[in-house]
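Structure first, commentary second.
Yeah, one chain of the complex is gone here, protein chain that is, but the others are all in their spots.
Let's look at chain A:
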Amino acid sequence: MNRMNDALELVKKLRTFLPAESVLHETEDVRPYECDGLSAYRQTPMIVVLPRTEDEVAGILKVCHALKIPVVARGAGTGLSGGALPHPQGVLLSLAKLKNILGIDPAGRTARVQPGVRNLAISEAAAPYGLYYAPDPSSQIACSIGGNVAENSGGVHCLKYGLTVHNILKLRVLTIEGEILEIGGNGLDAPGYDLLALMTGSEGMLGIVTEVTVKLTPRPEKAQVVLAAFDDIRDAGNAVANVIGAGIIPAGMEMMDKITTGAVEEYVHAGYNIEAAAILLCESDGAEEEVAEEIERINEIMRQSGATEVRTSRDEAERVRFWAGRKAAFPAAGRVSPDYYCMDGTIPRKNLASVLAGIEALSAEYGLRCMNVFHAGDGNLHPLILYDANHPGELELTEEFGAKILGMCIEAGGTITGEHGVGIEKINQMCSQFKTGELEMFHAVKAAFDPESLLNPGKAIPTLRRCAEQGAMHVHRGKEKFPELPRF
């Protein structure tokens, strides 16, 4: 069928209930939607729609369902795995105009918001009540709560306060048929299967989130951070284990390697020791007395673990400055290199030293620098591979390097993605992490919600054919061989 005619036909149908400015189809109008935060993948959508209400979203879905047109949801477009990459024959459904905070209930400690509301806007609205929304991705000034739900986003505080899945109570979700599902509830649990968990992290493939009720958390009385420097990255890794082994769950625990501290120090002057092989940031929050007690213990553990330097933030300004460096890690990468590629594997922490050594070896092999920032408390690695897209072939080399890092994460007993999602980016690595039967079950789950596969088709779960073709289904958790492919 002719894409042009399809588009015009669809535009006509949509404009029967949407104002003209909510339906974009001219190339220059749809171009801004061609990629998300992973700009290596680009695709202009056939049409972009910008509904203003849940009813309009339902109307759009009904039309697309009737005409069998793929629908890709988009929040703020900060995703790092190409999850919101448009479909060439599809509708890009932007939720950006659904951006109202519908209500804050300070006594019940919840907020009811539309999907396009920015993550940070929720905490800002809750601040007068001494409350905040705990998950804080680094992108929180920009990313939407709908996107957070779709990716199960985390932040630097999630070891103690949980991921998105731990901090939401209820969703309103539209199915591809345009039917509303109320998932979860105003209590702490809901009858039947835990569809709230299933929806969280489902990357826009099961339904469109049109409303989110989040839990709000009381602001701790006080927070303080310890900054420790190590001349061996293994000591830093052991320090993390020692803190946790001592029964402390820090509010945040982040590690940066030497090349990272060098890059950020030049940029924000956080006061890091740039000679150190690695630095650790370890935060304590809670009641005044509690923080004092915990900070003292953390100091002691850092020293015993071989830290060459240990400093504690003396006031709020210094705490913010210590964190500023960590928060500037991505932009700093952007300053020292024309392009960078952010990976997101998670590993059991005990394998940190060997995985980092492996990354270093690969870095030498590929001739590409790699910065390591690490959510150390929960084992989530963010290697940033530095490259230059203008050098022919360098992007391909970078992707190959990245794929090998993910392979190491799987072998180390971890996973290819801790919080950024599979999207289009890691779809091939899914073939290595899961067996045929498991992938089939994922497809079956999708089919239970979206039998015709119209919602974000081709993302997150590879087809078995794709896996067979790339021949990547070799090792599964270090032991099993890829079993016979039943289909071909």
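The rule is short, and it goes like this: a residue touches a chain if its C-beta (ideal position, glycine included) is under 8 Å from a C-beta of that chain, and two chains touch if they have at least 3 such contacts; residues count from 1.
Assume contacts and distances are computed from a predicted model.
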Study note, to complete from the structure: Among "Fe-S cluster assembly ATPase SufC", "Lactate utilization protein C", "Mycofactocin biosynthesis chaperone MftB" or "Glycolate oxidase FAD binding subunit", UniProt's protein name for the complex chain that is not shown is "Glycolate oxidase FAD binding subunit"
Check your understanding: With respect to the chain omitted from the figure, which of A:221, A:365 or A:452 is a touching residue?
Key -> A:221
Study note, to complete from the structure: Sole touch to the unshown chain from A:9, A:55 or A:289: residue A:289
**Study point:** Footprint left on chain A by the chain that the document does not show
**Key:** 105-109, 129-131, 151-152, 154, 158-159, 162-163, 165-166, 175, 179-183, 185-195, 197-198, 200-202, 206, 218-221, 241-242, 244-245, 247-249, 286-290, 292-294, 346-350, 375, 378-380, 413-422, 426, 430, 433-435, 437-438, 441-442, 444-449, 460-461, 477
